[in-house]
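Note that this complex is displayed minus one protein chain, with the remaining chains in position.
Take a look at subunit A:
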């Protein structure tokens, strides 16, 4: 099973998908959280507006994605067509992956935002004041003082996001590929479901489950052990 080309292809896509979803959703959320922590006016409205998407179910996010990326009516497709990119969701492997990543990032930003913001608010004001006396450049101050203090939150979120990209995106993927997995990109969890419940290949499906279990096991160990030691706490 591990040597089969199909499995390799799905595993590669899962890796790429996880990488982009984690990187983009963490990056955007961090930027927004830093700004939301800084502004004086309207901070709580921004906070509410940025986090309510948490409550949107992944398949519903996928359905909205299907609408916005629809070949005939989707505004995103029309927008990219202006730049000469003719998107074909469900036909082109690359375009479908793109739509999935955008949807998955959209759905994940709120969680990261909430954690980063509460991490930022946990940094004591005296530390920040001392830093602003010592260093005038706001950007450098962020990298040398705020960012290391946020590291525990960041590492924790890294694990959360990897788990999210692995498992919780099932709904998004299922809706976007619309029951036609043929040449469309799918993740490992989706393949477990596909082989077990569609293909009736119970053995192969269970074997894949075991591989996934090992991955979750490793992630959890990392979460509980390594992070505690390596990351610098205040």
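Couple of notes before you dig in:
Basically, contacts are C-beta pairs under 8 Å (C-beta built on N, C-alpha and C of every residue); 3 or more make two chains touch, one makes a residue touch a chain; residues count from 1.
In the analysis below, contacts and distances are computed from a predicted model.
The UniProt record for the undisplayed chain lists the protein name "sn-glycerol-3-phosphate transport system permease protein UgpE", from the options "Cation/acetate symporter", "Response regulator", "Anthranilate 1,2-dioxygenase small subunit" or "sn-glycerol-3-phosphate transport system permease protein UgpE".
Although one chain is not shown, part of subunit A still touches it, namely residues 28, 31-32, 35-36, 38-42, 46-68, 70, 72-75, 78, 106, 109-111, 114-115, 118, 138, 156, 160, 163, 166-167, 170-171, 174-175, 178-179, 189, 192-193, 196-197, 202, 205-206, 209, 212-213, 216-217, 220.
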